[in-house]
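Apart from one protein chain that is not included, each protein chain of the complex appears where it belongs.
Our next item is chain A:
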Amino acid sequence: MSGLRVLVGCKRVIDYAVKIRVRPDKMGVVTDGVKHSMNPFDEIAIEEAVRLKEKKLASEVIAVSCGPPQCQETLRTAMAMGADKSIHVEIDLATYEKMSPLHVAKLLSKIAQDNKVDLILLGKQAIDGDCNQTGQMTAALLDWPQATCASSIEKTNGDIKVVKEVDGGLETVKVKLPAVVTTDLRLNEPRYATLPNIMKAKKKPMEKKKPVDYGVDIDPRQKVVSVEDPPTREAGQKLDNVQDLVTKLKEQGLLTS
């Protein structure tokens, strides 16, 4: 039985530990000079793909990232973690900032078809957009089954068994391949890239492509109107008795009578 060909999406986002600041023009957040790294859920996806390869269930792991040239750093990290090769879909920064999940899903589905992929592993959501849509849209475009928010993946003959984290608890589903699976936090703990692997990754192949190579139109469908900080928290008030409380609630229109 030959191994699975796995495609993993790796988005370059602002590092999770950074304190986000809104840009003065209120049209976005400050990204200049700010530390960026791979979306944590995507790290988990790469780790899972590499573990499948180590278990000899996968034969090749391809990492893909869409965006400006800096995305190549993210792909190098993916290859240092164990991906065999990578694809960089180059998109200039201005256009990239206006992209939405549907655009990415269209690109991923074309790449999956071109590369005869059996399994697409994506993070369940990116920590900047928090959309939680790309995986689902990709599956729909390909007409493939999907299992989202996976906390465990097991291969069983031609299928995979996935335990999903849902509101009510855990749901186990059997999914036929090819399929799209999105990863959740408890799936695994990603490895750190070690120096020798970082060196080796420099020699692994990285294809450079553009959206037009896949026939995908990435014109924006949405326009950002404004980006603002949440209102600053104000000090509370201590009240002396229930009567005062009722008066204050009435003043703020929080009581009907």
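Please note the rule applied: contacts are C-beta pairs under 8 Å (C-beta built on N, C-alpha and C of every residue); 3 or more make two chains touch, one makes a residue touch a chain; residues count from 1.
Note that contacts and distances are computed from a predicted model.
Taking the options "Cell cycle control protein", "Probable D-lactate dehydrogenase, mitochondrial", "WD repeat domain 54" or "Phosphoglycerate mutase" in turn, only "Probable D-lactate dehydrogenase, mitochondrial" matches the UniProt protein name of the chain that is not displayed.
Annotation: of A:80, A:122, A:139 or A:163, A:80 touches the absent chain (contact as defined above).
Although one chain is not drawn, the whole complex shows that of A:57, A:193 or A:206 it is A:193 that touches it. In the full complex, chain A touches the hidden chain at residues 15, 17, 35, 37-38, 73, 77, 80, 188-189, 191-198.
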